[in-house]
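Here the complex is missing one protein chain, while the rest keep their positions.
Right, subunit A next:
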Amino acid sequence: MQLATAAMLLVATTVAACGGGEDDGGKASAPKAPATIPELTKDPLTLSFIWFDWPPAHALEDFANAEYKKERPNATIKVNTVPNANWHDAMFTQFAARKTDFDIAILDSQHIGEAVTNGNILDLTDFVKNNIDVNAYNPYLLAAYGQFPQAETGKRDENASLYGLPLLGDTWTMIYRKDLIGDKPPQTWDQMISAAEKCQADNPGVSGLAFHQANGSDAAAVTYNTVNGVYGGNLWDAKTRKIDGVLNDAAGQEAMDVLVNKMKPLTAKGSGNWFIDEVNAAVAQGKACIAFNWIAASGGLLDPKQSTLGTSREQILDKLGFATLPSQKTNLVPLGGMGMHVSAYSPTANQAEALNFMKWFQRADVQKKWAAAGGVPSRTDALQSPEFINAGPFNQVYADSVPRMRDMWNVPEYARLVDIENTNVNAALNGAKDPKTALNDIAKEQQGVLDSSGRKGGGGL
(Lines give C-alpha, C1' and ligand atoms only; values in the text may rest on other atoms or scores of the structure.)
Protein backbone atom coordinates (compact mmCIF):
# COMPACT_ATOMS: atom_id res chain seq x y z
CA MET A 1 0.00 0.00 0.00
CA GLN A 2 2.87 2.31 0.86
CA LEU A 3 4.44 1.50 -2.46
CA ALA A 4 1.15 2.09 -4.21
CA THR A 5 0.80 5.47 -2.51
CA ALA A 6 4.33 6.42 -3.43
CA ALA A 7 3.79 5.25 -6.99
CA MET A 8 0.51 7.21 -7.25
CA LEU A 9 2.24 10.32 -5.96
CA LEU A 10 5.17 9.94 -8.27
CA VAL A 11 3.10 9.15 -11.33
CA ALA A 12 0.72 12.00 -10.56
CA THR A 13 3.55 14.47 -10.08
CA THR A 14 5.39 13.29 -13.13
CA VAL A 15 2.40 13.43 -15.43
CA ALA A 16 1.17 16.68 -13.99
CA ALA A 17 4.56 18.32 -14.03
CA CYS A 18 5.15 17.35 -17.61
CA GLY A 19 1.78 18.62 -18.69
CA GLY A 20 1.46 21.66 -16.47
CA GLY A 21 -0.54 24.59 -17.70
CA GLU A 22 -0.43 28.26 -16.92
CA ASP A 23 0.33 29.42 -13.43
CA ASP A 24 -3.01 30.76 -12.33
CA GLY A 25 -1.90 31.92 -8.98
CA GLY A 26 -4.89 30.36 -7.39
CA LYS A 27 -7.46 32.28 -9.45
CA ALA A 28 -10.44 30.57 -11.06
CA SER A 29 -9.30 29.18 -14.39
CA ALA A 30 -11.86 26.57 -15.41
CA PRO A 31 -12.35 26.08 -19.16
CA LYS A 32 -15.76 27.13 -20.43
CA ALA A 33 -18.47 24.74 -21.52
CA PRO A 34 -20.28 25.61 -24.75
CA ALA A 35 -23.41 27.70 -24.27
CA THR A 36 -25.45 25.28 -26.34
CA ILE A 37 -25.21 21.53 -26.37
CA PRO A 38 -23.01 20.37 -29.28
CA GLU A 39 -24.29 17.72 -31.67
CA LEU A 40 -24.57 14.41 -29.85
CA THR A 41 -23.06 11.22 -31.14
CA LYS A 42 -25.21 8.38 -32.41
CA ASP A 43 -22.57 5.80 -31.54
CA PRO A 44 -22.82 3.80 -28.32
CA LEU A 45 -21.44 5.87 -25.48
CA THR A 46 -20.90 5.32 -21.77
CA LEU A 47 -21.35 8.35 -19.55
CA SER A 48 -19.36 7.77 -16.39
CA PHE A 49 -19.85 9.35 -13.00
CA ILE A 50 -17.69 9.10 -9.90
CA TRP A 51 -19.22 9.08 -6.43
CA PHE A 52 -18.73 7.34 -3.14
CA ASP A 53 -20.38 4.03 -2.39
CA TRP A 54 -23.77 4.59 -0.79
CA PRO A 55 -27.39 3.87 -1.74
CA PRO A 56 -28.00 7.09 -3.76
CA ALA A 57 -25.11 6.16 -6.08
CA HIS A 58 -26.77 2.89 -7.02
CA ALA A 59 -30.18 4.58 -7.21
CA LEU A 60 -28.77 7.14 -9.65
CA GLU A 61 -27.33 4.47 -11.95
CA ASP A 62 -30.59 2.51 -11.99
CA PHE A 63 -32.72 5.61 -12.44
CA ALA A 64 -30.62 7.13 -15.20
CA ASN A 65 -30.33 3.89 -17.17
CA ALA A 66 -34.08 3.39 -16.94
CA GLU A 67 -35.16 6.93 -17.78
CA TYR A 68 -32.37 8.63 -19.76
CA LYS A 69 -32.11 5.69 -22.12
CA LYS A 70 -35.66 6.44 -23.25
CA GLU A 71 -34.31 9.61 -24.85
CA ARG A 72 -30.79 8.49 -25.62
CA PRO A 73 -30.84 4.72 -26.27
CA ASN A 74 -27.17 4.69 -27.27
CA ALA A 75 -26.08 6.09 -23.91
CA THR A 76 -25.29 3.94 -20.89
CA ILE A 77 -24.82 5.46 -17.47
CA LYS A 78 -22.14 4.08 -15.20
CA VAL A 79 -21.65 5.34 -11.66
CA ASN A 80 -18.16 4.39 -10.48
CA THR A 81 -18.04 4.22 -6.72
CA VAL A 82 -15.19 4.33 -4.22
CA PRO A 83 -15.23 4.16 -0.42
CA ASN A 84 -16.20 7.48 1.13
CA ALA A 85 -12.73 7.99 2.61
CA ASN A 86 -11.16 7.72 -0.88
CA TRP A 87 -13.70 9.87 -2.68
CA HIS A 88 -11.72 13.13 -2.74
CA ASP A 89 -8.44 11.39 -3.59
CA ALA A 90 -10.02 9.26 -6.33
CA MET A 91 -11.23 12.38 -8.14
CA PHE A 92 -8.35 14.72 -7.53
CA THR A 93 -5.50 12.30 -8.28
CA GLN A 94 -7.10 11.84 -11.69
CA PHE A 95 -7.49 15.59 -12.05
CA ALA A 96 -3.79 15.89 -11.17
CA ALA A 97 -2.94 13.46 -13.97
CA ARG A 98 -5.05 15.60 -16.35
CA LYS A 99 -6.91 12.48 -17.43
CA THR A 100 -10.09 11.12 -15.88
CA ASP A 101 -11.99 7.88 -16.30
CA PHE A 102 -15.19 9.76 -15.45
CA ASP A 103 -17.10 12.42 -17.33
CA ILE A 104 -19.16 13.79 -14.46
CA ALA A 105 -17.56 14.31 -11.06
CA ILE A 106 -20.00 14.43 -8.20
CA LEU A 107 -18.26 16.95 -6.00
CA ASP A 108 -19.10 17.97 -2.48
CA SER A 109 -19.95 21.66 -2.38
CA GLN A 110 -16.64 22.35 -0.62
CA HIS A 111 -14.62 20.60 -3.34
CA ILE A 112 -15.69 23.06 -6.02
CA GLY A 113 -13.10 25.68 -5.08
CA GLU A 114 -10.20 23.26 -5.42
CA ALA A 115 -11.48 21.94 -8.76
CA VAL A 116 -12.20 25.38 -10.19
CA THR A 117 -8.90 27.02 -9.26
CA ASN A 118 -7.04 24.08 -10.75
CA GLY A 119 -9.08 24.16 -13.97
CA ASN A 120 -10.39 20.62 -13.46
CA ILE A 121 -14.09 21.21 -14.24
CA LEU A 122 -15.95 23.16 -16.89
CA ASP A 123 -17.37 26.62 -16.30
CA LEU A 124 -21.09 26.10 -16.95
CA THR A 125 -22.21 29.72 -16.63
CA ASP A 126 -23.13 30.25 -20.29
CA PHE A 127 -24.61 26.77 -20.57
CA VAL A 128 -26.82 27.37 -17.53
CA LYS A 129 -27.97 30.74 -18.86
CA ASN A 130 -29.17 29.15 -22.09
CA ASN A 131 -30.52 25.85 -20.82
CA ILE A 132 -31.55 25.97 -17.18
CA ASP A 133 -34.27 27.92 -15.43
CA VAL A 134 -32.28 29.15 -12.44
CA ASN A 135 -35.37 30.65 -10.82
CA ALA A 136 -36.81 27.17 -10.37
CA TYR A 137 -34.30 26.43 -7.60
CA ASN A 138 -33.88 27.44 -4.05
CA PRO A 139 -31.09 30.00 -4.59
CA TYR A 140 -29.04 28.74 -1.64
CA LEU A 141 -28.99 25.19 -3.01
CA LEU A 142 -28.06 26.27 -6.53
CA ALA A 143 -25.22 28.39 -5.14
CA ALA A 144 -23.99 25.66 -2.78
CA TYR A 145 -23.76 22.97 -5.45
CA GLY A 146 -22.53 25.11 -8.33
CA GLN A 147 -21.24 28.57 -7.56
CA PHE A 148 -17.67 29.61 -6.81
CA PRO A 149 -16.68 31.66 -4.98
CA GLN A 150 -19.70 31.29 -2.76
CA ALA A 151 -21.39 34.51 -1.74
CA GLU A 152 -21.00 35.60 1.86
CA THR A 153 -24.75 35.31 2.34
CA GLY A 154 -24.72 31.80 0.93
CA LYS A 155 -27.31 32.91 -1.64
CA ARG A 156 -26.67 32.78 -5.34
CA ASP A 157 -24.97 35.76 -6.86
CA GLU A 158 -26.41 36.28 -10.32
CA ASN A 159 -23.09 37.62 -11.56
CA ALA A 160 -21.00 34.77 -10.19
CA SER A 161 -19.94 31.83 -12.30
CA LEU A 162 -21.60 28.43 -12.02
CA TYR A 163 -19.57 25.24 -12.25
CA GLY A 164 -22.16 22.65 -11.37
CA LEU A 165 -25.82 21.80 -11.02
CA PRO A 166 -27.52 20.05 -8.09
CA LEU A 167 -27.66 16.28 -8.11
CA LEU A 168 -28.72 15.37 -4.60
CA GLY A 169 -29.73 17.66 -1.78
CA ASP A 170 -29.22 16.56 1.80
CA THR A 171 -29.16 17.53 5.44
CA TRP A 172 -29.26 15.80 8.80
CA THR A 173 -32.45 14.39 10.19
CA MET A 174 -33.06 13.59 13.84
CA ILE A 175 -34.14 9.97 14.15
CA TYR A 176 -35.94 9.29 17.40
CA ARG A 177 -37.56 6.30 19.04
CA LYS A 178 -41.25 7.12 19.36
CA ASP A 179 -41.77 4.09 21.59
CA LEU A 180 -39.05 5.23 23.99
CA ILE A 181 -39.18 9.03 24.12
CA GLY A 182 -42.69 9.70 22.87
CA ASP A 183 -44.31 10.86 19.65
CA LYS A 184 -43.35 14.48 20.02
CA PRO A 185 -39.74 15.16 19.03
CA PRO A 186 -37.69 17.50 21.26
CA GLN A 187 -37.77 21.08 20.02
CA THR A 188 -34.57 22.44 21.50
CA TRP A 189 -31.07 21.01 21.73
CA ASP A 190 -31.22 21.10 25.53
CA GLN A 191 -34.54 19.21 25.49
CA MET A 192 -33.03 16.69 23.14
CA ILE A 193 -30.08 16.06 25.48
CA SER A 194 -32.45 15.70 28.45
CA ALA A 195 -34.70 13.29 26.55
CA ALA A 196 -31.68 11.21 25.52
CA GLU A 197 -30.39 11.19 29.09
CA LYS A 198 -33.72 9.98 30.45
CA CYS A 199 -34.15 7.39 27.70
CA GLN A 200 -30.69 5.98 28.33
CA ALA A 201 -31.34 5.74 32.06
CA ASP A 202 -34.73 4.09 31.53
CA ASN A 203 -33.53 1.59 28.92
CA PRO A 204 -30.35 -0.25 29.87
CA GLY A 205 -28.36 -1.33 26.85
CA VAL A 206 -29.73 1.51 24.73
CA SER A 207 -27.55 4.60 24.39
CA GLY A 208 -29.10 8.06 24.49
CA LEU A 209 -27.46 9.38 21.35
CA ALA A 210 -25.74 8.20 18.17
CA PHE A 211 -23.94 10.57 15.83
CA HIS A 212 -20.89 10.83 13.57
CA GLN A 213 -17.57 10.94 15.40
CA ALA A 214 -15.14 9.22 13.02
CA ASN A 215 -11.68 10.45 12.12
CA GLY A 216 -12.07 10.06 8.36
CA SER A 217 -13.87 12.14 5.73
CA ASP A 218 -15.83 15.03 7.30
CA ALA A 219 -17.60 12.92 9.95
CA ALA A 220 -16.57 14.52 13.24
CA ALA A 221 -16.19 17.95 11.64
CA VAL A 222 -19.82 18.11 10.48
CA THR A 223 -20.96 17.10 13.95
CA TYR A 224 -19.06 19.94 15.57
CA ASN A 225 -20.16 22.39 12.87
CA THR A 226 -23.78 21.45 13.50
CA VAL A 227 -23.58 22.00 17.25
CA ASN A 228 -21.55 25.15 16.67
CA GLY A 229 -24.29 26.51 14.41
CA VAL A 230 -27.09 25.60 16.81
CA TYR A 231 -25.31 27.37 19.66
CA GLY A 232 -24.83 30.54 17.63
CA GLY A 233 -21.20 30.06 16.67
CA ASN A 234 -19.50 30.82 13.37
CA LEU A 235 -16.93 28.81 11.49
CA TRP A 236 -15.09 31.87 10.21
CA ASP A 237 -15.37 35.41 9.03
CA ALA A 238 -15.41 34.90 5.27
CA LYS A 239 -14.75 38.55 4.48
CA THR A 240 -11.53 38.84 6.50
CA ARG A 241 -10.70 35.12 6.20
CA LYS A 242 -10.37 34.94 9.97
CA ILE A 243 -10.90 31.64 11.75
CA ASP A 244 -8.80 32.10 14.88
CA GLY A 245 -10.87 34.17 17.28
CA VAL A 246 -14.12 33.39 15.47
CA LEU A 247 -14.44 29.61 15.62
CA ASN A 248 -13.07 29.48 19.15
CA ASP A 249 -15.08 32.38 20.57
CA ALA A 250 -17.48 31.96 23.50
CA ALA A 251 -20.20 30.39 21.34
CA GLY A 252 -17.71 28.00 19.78
CA GLN A 253 -16.38 26.99 23.20
CA GLU A 254 -19.91 26.40 24.46
CA ALA A 255 -20.67 24.21 21.44
CA MET A 256 -17.54 22.13 22.06
CA ASP A 257 -18.43 21.82 25.71
CA VAL A 258 -21.97 20.65 24.86
CA LEU A 259 -20.64 18.15 22.32
CA VAL A 260 -17.89 16.61 24.43
CA ASN A 261 -19.21 16.94 27.96
CA LYS A 262 -22.97 16.61 27.49
CA MET A 263 -23.54 14.65 24.29
CA LYS A 264 -20.57 12.29 24.18
CA PRO A 265 -21.36 10.64 27.55
CA LEU A 266 -24.73 9.64 26.10
CA THR A 267 -23.20 7.67 23.24
CA ALA A 268 -22.30 3.99 23.13
CA LYS A 269 -18.89 2.97 24.40
CA GLY A 270 -16.44 2.73 21.50
CA SER A 271 -18.61 4.82 19.16
CA GLY A 272 -15.76 7.27 18.65
CA ASN A 273 -15.19 5.94 15.11
CA TRP A 274 -18.82 5.86 14.00
CA PHE A 275 -19.96 7.34 10.72
CA ILE A 276 -23.04 6.88 8.51
CA ASP A 277 -23.22 3.07 8.51
CA GLU A 278 -22.50 2.61 12.21
CA VAL A 279 -25.16 5.13 13.24
CA ASN A 280 -27.68 3.43 10.97
CA ALA A 281 -26.72 0.03 12.43
CA ALA A 282 -27.20 1.30 15.99
CA VAL A 283 -30.67 2.63 15.12
CA ALA A 284 -31.68 -0.49 13.19
CA GLN A 285 -30.60 -2.73 16.06
CA GLY A 286 -32.54 -0.68 18.57
CA LYS A 287 -29.38 0.50 20.34
CA ALA A 288 -30.02 4.26 20.22
CA CYS A 289 -32.80 6.52 21.51
CA ILE A 290 -31.96 9.50 19.29
CA ALA A 291 -29.62 9.57 16.32
CA PHE A 292 -28.48 12.02 13.68
CA ASN A 293 -27.74 11.03 10.12
CA TRP A 294 -27.79 12.30 6.55
CA ILE A 295 -31.28 11.94 5.05
CA ALA A 296 -30.00 10.45 1.80
CA ALA A 297 -28.46 7.58 3.79
CA SER A 298 -31.52 6.88 5.93
CA GLY A 299 -33.56 4.78 3.49
CA GLY A 300 -32.11 1.49 4.72
CA LEU A 301 -33.56 2.09 8.18
CA LEU A 302 -36.99 1.17 6.83
CA ASP A 303 -35.82 -2.14 5.39
CA PRO A 304 -37.11 -4.96 7.64
CA LYS A 305 -34.23 -7.17 6.47
CA GLN A 306 -31.78 -4.80 8.08
CA SER A 307 -33.78 -3.93 11.19
CA THR A 308 -34.67 -5.53 14.46
CA LEU A 309 -37.37 -2.93 15.09
CA GLY A 310 -40.08 -4.64 13.07
CA THR A 311 -40.87 -7.15 10.38
CA SER A 312 -42.48 -4.59 8.09
CA ARG A 313 -41.93 -0.96 7.12
CA GLU A 314 -45.08 -0.02 9.03
CA GLN A 315 -43.89 -1.73 12.21
CA ILE A 316 -40.55 0.06 11.97
CA LEU A 317 -42.29 3.38 11.41
CA ASP A 318 -44.37 2.78 14.54
CA LYS A 319 -41.12 2.96 16.47
CA LEU A 320 -39.03 5.42 14.45
CA GLY A 321 -39.76 9.08 13.97
CA PHE A 322 -37.89 11.55 11.73
CA ALA A 323 -37.74 15.25 12.55
CA THR A 324 -35.82 18.37 11.67
CA LEU A 325 -32.92 19.14 14.01
CA PRO A 326 -33.84 20.85 17.28
CA SER A 327 -32.87 24.49 17.51
CA GLN A 328 -31.24 26.36 20.37
CA LYS A 329 -29.81 29.81 19.88
CA THR A 330 -30.25 29.44 16.12
CA ASN A 331 -32.02 26.89 13.96
CA LEU A 332 -29.18 26.13 11.55
CA VAL A 333 -28.78 22.68 10.01
CA PRO A 334 -25.82 21.31 8.01
CA LEU A 335 -25.93 21.38 4.23
CA GLY A 336 -25.06 18.07 2.63
CA GLY A 337 -25.59 16.73 -0.84
CA MET A 338 -23.60 17.20 -3.99
CA GLY A 339 -23.65 18.65 -7.47
CA MET A 340 -22.71 17.36 -10.92
CA HIS A 341 -19.59 18.80 -12.51
CA VAL A 342 -18.17 18.07 -15.96
CA SER A 343 -14.55 16.90 -16.08
CA ALA A 344 -12.37 19.21 -18.17
CA TYR A 345 -10.43 16.14 -19.35
CA SER A 346 -13.40 14.15 -20.63
CA PRO A 347 -13.58 13.56 -24.42
CA THR A 348 -15.60 16.15 -26.33
CA ALA A 349 -18.39 13.70 -27.23
CA ASN A 350 -18.76 12.71 -23.58
CA GLN A 351 -18.75 16.33 -22.45
CA ALA A 352 -21.60 17.01 -24.88
CA GLU A 353 -23.48 13.99 -23.55
CA ALA A 354 -22.82 15.13 -19.98
CA LEU A 355 -24.32 18.55 -20.71
CA ASN A 356 -27.31 16.92 -22.34
CA PHE A 357 -27.77 14.63 -19.35
CA MET A 358 -27.59 17.56 -16.94
CA LYS A 359 -30.16 19.52 -18.90
CA TRP A 360 -32.44 16.46 -18.96
CA PHE A 361 -31.90 15.72 -15.28
CA GLN A 362 -32.88 19.24 -14.23
CA ARG A 363 -36.26 19.11 -15.96
CA ALA A 364 -39.21 19.42 -13.56
CA ASP A 365 -40.76 16.09 -14.56
CA VAL A 366 -37.44 14.24 -14.30
CA GLN A 367 -36.71 15.77 -10.90
CA LYS A 368 -40.07 14.50 -9.64
CA LYS A 369 -39.33 11.03 -10.97
CA TRP A 370 -35.86 11.19 -9.37
CA ALA A 371 -37.54 12.14 -6.08
CA ALA A 372 -39.87 9.16 -6.36
CA ALA A 373 -36.86 6.91 -7.06
CA GLY A 374 -35.20 7.93 -3.80
CA GLY A 375 -33.37 11.07 -4.86
CA VAL A 376 -33.50 14.38 -3.03
CA PRO A 377 -34.17 17.19 -5.55
CA SER A 378 -33.20 20.84 -5.43
CA ARG A 379 -35.88 22.34 -7.68
CA THR A 380 -38.50 24.01 -5.53
CA ASP A 381 -41.40 22.52 -7.48
CA ALA A 382 -40.00 19.00 -7.09
CA LEU A 383 -39.21 19.59 -3.42
CA GLN A 384 -42.80 20.50 -2.71
CA SER A 385 -44.30 17.86 -4.95
CA PRO A 386 -46.28 14.93 -3.53
CA GLU A 387 -43.95 12.61 -5.44
CA PHE A 388 -41.11 13.73 -3.20
CA ILE A 389 -42.92 14.34 0.09
CA ASN A 390 -44.64 10.94 -0.03
CA ALA A 391 -41.57 9.01 -1.15
CA GLY A 392 -40.07 8.75 2.35
CA PRO A 393 -40.91 9.70 5.94
CA PHE A 394 -37.86 11.96 6.10
CA ASN A 395 -38.50 13.91 2.93
CA GLN A 396 -40.70 16.45 4.67
CA VAL A 397 -37.78 16.98 7.06
CA TYR A 398 -35.59 17.92 4.11
CA ALA A 399 -38.19 20.28 2.63
CA ASP A 400 -38.55 22.00 6.01
CA SER A 401 -34.80 22.18 6.55
CA VAL A 402 -33.85 23.89 3.27
CA PRO A 403 -34.28 27.46 4.58
CA ARG A 404 -32.19 26.58 7.66
CA MET A 405 -29.08 25.25 5.92
CA ARG A 406 -25.50 26.36 6.46
CA ASP A 407 -22.49 25.07 4.54
CA MET A 408 -18.80 24.98 5.49
CA TRP A 409 -16.02 27.08 4.01
CA ASN A 410 -16.05 26.62 0.23
CA VAL A 411 -12.42 27.40 -0.46
CA PRO A 412 -9.68 25.57 -2.36
CA GLU A 413 -7.97 24.73 0.94
CA TYR A 414 -11.05 22.79 2.11
CA ALA A 415 -9.45 19.33 2.17
CA ARG A 416 -6.80 20.47 4.64
CA LEU A 417 -9.19 22.57 6.71
CA VAL A 418 -11.61 19.70 7.17
CA ASP A 419 -8.82 17.28 8.07
CA ILE A 420 -7.61 19.62 10.81
CA GLU A 421 -11.12 19.98 12.22
CA ASN A 422 -11.92 16.30 11.91
CA THR A 423 -8.81 15.02 13.68
CA ASN A 424 -9.11 17.54 16.51
CA VAL A 425 -12.84 17.03 17.13
CA ASN A 426 -12.28 13.27 17.01
CA ALA A 427 -9.44 13.68 19.52
CA ALA A 428 -11.69 15.70 21.86
CA LEU A 429 -14.53 13.18 21.55
CA ASN A 430 -12.22 10.27 22.35
CA GLY A 431 -10.36 11.83 25.23
CA ALA A 432 -7.11 12.30 23.34
CA LYS A 433 -7.26 16.07 23.72
CA ASP A 434 -8.85 18.56 26.06
CA PRO A 435 -11.90 20.07 24.25
CA LYS A 436 -10.79 23.67 24.72
CA THR A 437 -7.27 22.88 23.51
CA ALA A 438 -8.72 20.98 20.54
CA LEU A 439 -10.86 23.95 19.50
CA ASN A 440 -7.99 26.41 19.86
CA ASP A 441 -5.75 24.07 17.87
CA ILE A 442 -8.34 23.87 15.09
CA ALA A 443 -8.60 27.64 14.90
CA LYS A 444 -4.85 28.17 14.96
CA GLU A 445 -3.99 25.45 12.46
CA GLN A 446 -6.80 26.34 10.06
CA GLN A 447 -5.78 30.00 10.20
CA GLY A 448 -2.25 28.88 9.36
CA VAL A 449 -3.52 27.03 6.29
CA LEU A 450 -5.51 30.03 5.06
CA ASP A 451 -2.67 32.44 5.72
CA SER A 452 -0.06 30.25 4.07
CA SER A 453 -2.04 29.50 0.91
CA GLY A 454 0.12 30.65 -1.95
CA ARG A 455 3.26 30.74 0.17
CA LYS A 456 6.25 29.05 -1.42
CA GLY A 457 7.71 25.91 0.10
CA GLY A 458 7.25 24.09 3.37
CA GLY A 459 3.48 24.18 3.18
CA GLY A 460 1.00 21.51 3.96
CA LEU A 461 2.39 19.92 7.09
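The rule we apply is simple: contacts are C-beta pairs under 8 Å (C-beta built on N, C-alpha and C of every residue); 3 or more make two chains touch, one makes a residue touch a chain; residues count from 1.
Everything that follows uses one rule, which is that contacts and distances are computed from a predicted model.
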Between "Extracellular solute-binding protein", "4Fe-4S dicluster domain-containing protein", "Sugar ABC transporter permease" or "sulfate adenylyltransferase", which matches the UniProt record of the unshown chain?
"Sugar ABC transporter permease"
Which candidate, A:S307, A:S385, A:N426 or A:Q446, sits in contact with the chain we can't see?
A:N426
Chain not shown: contacting residue from A:T41, A:N273 or A:N331:
A:N273
Which one, A:S48, A:T100 or A:N120, makes contact with the chain that was left out?
A:N120
Tell me which of A:V82, A:V134, A:I389 or A:A415 is the one touching the absent chain.
A:A415
For subunit A, which positions touch the chain that isn't shown here?
1-2, 5-7, 9-14, 16-17, 19-24, 26, 85, 88-89, 92-93, 95-96, 98, 114, 117-120, 214-216, 268-273, 281-282, 287, 413, 415-416, 419, 423-424, 426-433, 438, 449, 456-461
